[in-house]
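Our next item is subunit A:
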Amino acid sequence: MIDHILTLLIFFPALAAMLGFVVTKDSMRAYGIAVSFIEFVLSLWLWYAYDPMVSGMQFMESMPLIPAFGINYLLGVDGISLFIIILSTFFTMIGIASLTEKRHLKNLIITLLFLEMTMVGVFAALDAIVFYVFWELSLVPMLYIIGAWGGPLRIYASIKFFLYTFTGSLIMLVGMLFMAYFYNQATGMWSFSILEWYRLILPENFQLWLFAAFFIGFAIKVPMFPFHTWLPYAHGQAPTIGSVILAAILLKMGTYAFVRFSLPMFPDASVYFMFPIAIIAIIMIIYTAMVAYAQEDIKQVVAYSSVSHMGVIILGTFALNVEGVSGSVFLMLAHGVVSGALFLLVGVIYDRRHTKMMSEFGGIASVMPRYATIFGIMMMASVGLPLTINFVGEFLSLLGFYKQSHMITLTAGVAIIVGAIYMLSAYKKMFFGTVTNEANRNLKDVNRTELLGLIPLVIVAIWLGVYPKPVLGPINNSVESIIQLMHDKAQSPEAKERIPNLSDSSKIISMQEAH
Partner candidate 1 sequence: MFEAIAFYLFAVLTIVMFTITVMTSQALYAITAMAAGMIFISAFFFILGADFLGAIQIIVYTGAVMALYAFGMMFFDTTRNVVEKKVNPQIVFVLGVLAAVMVVAIFVAPIISDNIQALYPIDPTIGNSQAVGMVLFTKYLVPFELAAVMLLVAMIGGIIMAGKKMDKSLTLMAEEEIGMMDDSYRAEEGGH
Partner candidate 2 sequence: MEITLTHYLVLSSILFAIGLIGIMRRKNLLMLFFATEILLNATNIGFAAISHYIGDLSGQMFAFFIIAIAASEVAIGLGLLIVWYKRTGKIDLDQMNSMRG
Partner candidate 3 sequence: MELYLYIALFAPLVGSLFSALFGMSPKTNITGYIASGLLFTSFLSSLVLLNYVLGGHTVHVELMTWMATGDLYIPFGFVVDQVSVVMMMVVTIVSTVVHVYSVGYMDHDKGFNRFFSWLSAFVFSMMVLVMSDNFAGLFIGWEGVGLCSWGLIGFWYHKESATWAANEAFIMNRIADLGMLIGIFMIYWNVGSLQYDVVFAEIGNLPLVITTWIGIFLFIGAMGKSAQFPLHTWLADAMEGPTPVSALIHAATMVTAGVYLVVRANPIYDLIPNVGIFIASLGAFVALFAASMALVNRDMKRIIAYSTLSQLGYMFVAAGLGAYWVALFHLMAHAFFKALLFLGAGNVMHAMHDELDPFKMGGLRKVMKGTFIMMTLASVALAGIYPFAGFFSKDLILEVGFVEHHYIIYTVLLLTAGLTAFYSFRLVALIFHGEERYKLFGIHPHEAYKFMLVAMSPLLVLAIIAGSFKMTYYQLVTNLLPSTVYHVHNEVTFWIMTIGTQLFVISAILFAYKKYSNWNSVPDGTSKMENSFGYKLLWNQYYIPKFYEEVFSKPYLELSKIAWKQIDLKIVDATVDMIANAIYKTGENTRDIQNGNLSTMLRWMVFGLVVLLALAVAFTVGYNAVSA
């Protein structure tokens, strides 16, 4: 069974969703929780069975799908994808457990389970086409979730979300086909296997074009400035569960893909584009933080803050050294946990008041102290306070990029300031002061169902902030192999120089292990 655990992980929720059509409406919730819990346990088992010392792919599965065109059903996880998969299953579980939606709950849960399949699929796929299949397929349930359970502008938002990302990924698809074609030119075989592609050393100008093609697909998904405008709409209109999954997992697909595709496949292009992308990242960080500051709707604040944080992730990714990339991968998880939690929290208040405008609130801290506390913890995590999960990622990402550029890191570091500004001011508007709005006077504090979702997140947010090693270790090993691969593949002298050669520094690693 362990040989096919990834297949199991991917298709178990889908199968369960199919069977879910039979389950009656009343018991659907329990069914959803049970399924997602089993799935989560399975993913934990994956972690348990994962050998953290191995840097390469594990649990590889392979089955020919369209061998005539080099497409195979190829799965595997390494330290980078392992935890994002766990995050996906975790958040689906949390999301379903804390569902407060009443309308068409059955459809919603079935959709969520399908979504879970696509999410796990994206992160487990090692074949570009399989990856693409899940990548695109994930749009559909999300479209439905936003469009059917969303706010007043839901249709606009969902279509915008879908078409925008769809457009980007189609360009990416062309890039993939080119990659396969070049592989075919080089070897005479068709292959879409990512691992095979890793072996291909492309001339630099090809790399640049392909990088650009992939970049558009990924950048829209991340979303990177100036392709980010679908996100506020999607978040603003999506129901809580939609925002949670979107922020926690779907956005990670883009950044994950950078690490999985762009870096190892196009090392020279990555170096070439490092600074332009860093500039974009800075714009994302500062500009969107400012936009977040100007928001009147708390959910939009969180939405824009996502973009801002994704900027840091991008920056870390393009640090092109182990510290930065590990940091950015870790920050993906961190941001998933934190922004997911924040959206859940926003959902809590929305359920009670059916408004997300901050001006409607004020003084909530005295009415809902538990809520305010959890919100405060998550806000501080979002701001990147040490010993919370975000800090580890942010610190490492910025640290990593510092190696490449001092000035850019200094500018990007403004993230910790502007982040504090919008978050604290939003918190102040909502929670501090006196209760002026009568409607807020008798709000109920978070109930048990909600706590069920929130407490684990708080625990994770602090646990991994204090002791990130069990996660950071495997990530580090896999990232090291990627960086080494990049260094070995790099052709231009600049790339050779910018991407560290780890085999030289193996001494240092062993020295540290002596600690």
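Methods note: a contact is a pair of C-beta atoms (placed from the backbone, for glycine too) under 8 Å apart; a residue touches a chain by one contact, two chains touch by 3 or more; residues count from 1.
A quick word on the picks: all candidates are chains of the complex that A comes from, given by their letters.
Note that the structure is a prediction, hence the values are computed from the model and not measured.
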TODO: Mark the candidate that touches any copy of subunit A in this complex, from 1, 2 or 3.
DONE: 3
TODO: Would you pull the subunit A residues touching candidate 3 in the complex into a rising list?
DONE: 160, 163-164, 225-226, 228-230, 287, 290-291, 293-295, 321-323, 326-327, 363, 365-366, 369-370, 373, 380, 385-387, 391-392, 395-396, 398-400, 402-403, 406, 409-410, 413-414, 416-417, 420-421, 424-425, 428, 431-434, 466-469, 472-473, 475-476, 479-480, 505, 508-509, 512, 515
